[in-house]
Structures are given as C-alpha cells and as structure tokens.
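What follows is chain A.
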Amino acid sequence: MEQVILVILGMLAVGSALGVVLMPSSIYSALMLLFNLISLANLFLMLHAQFIFAAQLLIYAGAILVLFLFVVTLLNPEGEHIFRDKRKLQRAGALTLGLVLLIILAGGLIYLITGGPSFDFAPDKPGAYPYGTVEAFGAGLFTQFLLPFELTSLVLLVALIGSVVLGKRR
Partner candidate 1 sequence: MSFLNGILSQVQPTKLSFTGDDFMYILPEFIVLVTACLLVIVDLILPKKSRGGLAWLALLGYVGALAAAGYLYYADATISHTTFSGMFVRDNFTLFNEIIFLITGILGILISPTYSLKRKIPLGELYSIQAFSVLGMMIVGGSGDLMAVFVGIELSSIAVYILTGFARNDRGSAEGALKYFLLGIMATAILVYGMAWTFGMTGSTNLREIGRQIASQHSTSSNMDSGITFAMLLLLVGFGFKIAAVPFHVWTPDAYEGAPTPISAFMSVGPKAAGFAALIRVMVEGMPTLSNQWTIIIAVLAVLTMTLGNVVAIAQNSVKRMLAYSSIAHTGYIMVGVAAYVNSNGVDTNVARQNDSISSVLIYSLIYVFMNIGAFGILIYLQNQQGGAEVDDFNGLARWSPIAALAMALCLFSLAGIPPTGGFFGKFFVFRAAINSNLLWLTIIGALNSAVSAFFYLRVVVAMYFNPQSEESKSKLVPTRSFFLTAALVIICVAILVLGLYPDPALKLAQDGATPLFQVVKAAAGQP
Partner candidate 2 sequence: MFLLSTMTYLPLLGALLIMLLPKKSDNLIRWVALLTTLVVFGLSIYTILGFNQDSKGYQYEEYYKDWIPSIGSGYHMGVDGVSVLMVLLNGFLFVLAIIASWKPIQTRVREYYVSMLLLYVGLMGVFCALDFFLFYIFWELVLIPMALLIGIWGGPRRVYAAVKFFLYTLVGSLLMLLAIIALYFQYYDLTKTNTLDIPTITKIAPQFSETFQFWAFLAFALAFAIKVPLWPFHTWLPDAHTEAPTAGSVILAGNMLKMGCYGFIRFNLPLFPDASKTLAPLMIGLAVIAIIYGALVAIVQPDMKRLVAYTSVSHMGFVILGLFSFAYGLRGKASGQTTDVLLRDNSAAFDGAVFTMFSHGLLTGGLFLCVGVIYDRLHTRDIKTIQDTTRVANRMPAYAAIYMLYTMGSLGLPMISGFVGEFLAMQGAFRVNGWIAFGTSFAIILAAIYMLWLYQRVIWGKPADYELATGHDDHGHGHGHATPAAQVTPAPTQASSKKADLKWLYQSIVLEPEDNDSSAAASHGTPAESHTDSHDNDHGHGHGGDKDLKENGAKFPDLNLGEWLTLYPMGIAAVVLGVFPGLVLNFLHKPAEQITAIFVNHADLAATLLQQVGK
C-alpha cells in the first residue's frame, strides 16, 4: 500500500515538475509548481517527517508560491521607489536598534568565547524524540547541524543582497 502511494506521489511530482517547464503561461506554471510542492510535501509525510511536511506546505506552498503569483501578476518594472527611504528619523531609529542588536549579539558571542557556560542542547537520552517530529528536527538543527544551519542564513543573506543589487536601478 505504501509503495503504491509512493509511486503515485512520485509520478505526480515528476509530472507536475514537467508541467512547470512546459506550460505556456507563467500563471499555469506557478500553479503546477504548487501541485508539485504539495506532492513533495506528501512524500515527506510518507517518510515520517511531519515537520518538514508542515514546513513544506506552509512555507513553500503557502508563502513562497503566493509571492510567486504576486510577482508574476503584479510585476511592475518601475517599482524602484521602495528602496529610497529618505525619512531621517526612521533611519536613525533603525540604526540605533541595529546597533543595540549588534552589541547584544557580539556581547553574547564574546561571553561564549571567553569561556561562559558550556551549553547542552542535547536531549537527556538518545532517541528521546521520535524521528521526524518538530522536537527532533529542532534539536538536530541546533546541535549536530548548527553550522550548516547558520550558513544557510548566510546563503539567504547573499541572495538578498544580490537580488537588491541586481534589481536596483536600471
């Protein structure tokens, strides 16, 4: 039974992925992408990864795809003014808050480096959380996979800066 569902979902995922490429209209492509993401989410569910299933549905199917649709439908090449914010007060406030954040973070790091308490994020006994649950996932993210997780934020940051630079001014 599992196998059958797996194959069906897999075929759906591949078929919809093809659809993304082959559809003539970008709206249809986006909808096919939605279909694809949902099939993938179900595949994750099959693998007992409930958290990723939920995340997939919420983030990709929910947020990102909606953004896609917005971009596709509302794309306005002259939307540059968003980046020019001249209100000085706001700028000063942002700067102050940013600095405060920086100091807090830097202070924490320095505290850590200069021999603060050694943290113990790990669960008391191995296998405490069932595989695929949010707890297990979170624990994994902040213990074993801490470095890649943090680096992923840098990937996003670079992508952000890059899209601003490339999208700005023409």
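Selection rule, in plain terms: all candidates are chains of the complex that A comes from, given by their letters.
Quick note on the criterion: a contact is a pair of C-beta atoms (placed from the backbone, for glycine too) under 8 Å apart; a residue touches a chain by one contact, two chains touch by 3 or more; residues count from 1.
In this text, all values refer to a predicted model and were calculated from it rather than measured experimentally.
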item: Touch assignment for chain A within the complex, options 1 or 2; value: 1
item: Parts of chain A lying in touch with candidate 1, wherever the complex brings them together; value: 2, 47-48, 109, 112-116, 118-123, 126-127, 131, 136, 139-140, 142-148, 151-152, 154-155, 157-159, 161-162, 165-166, 169-170
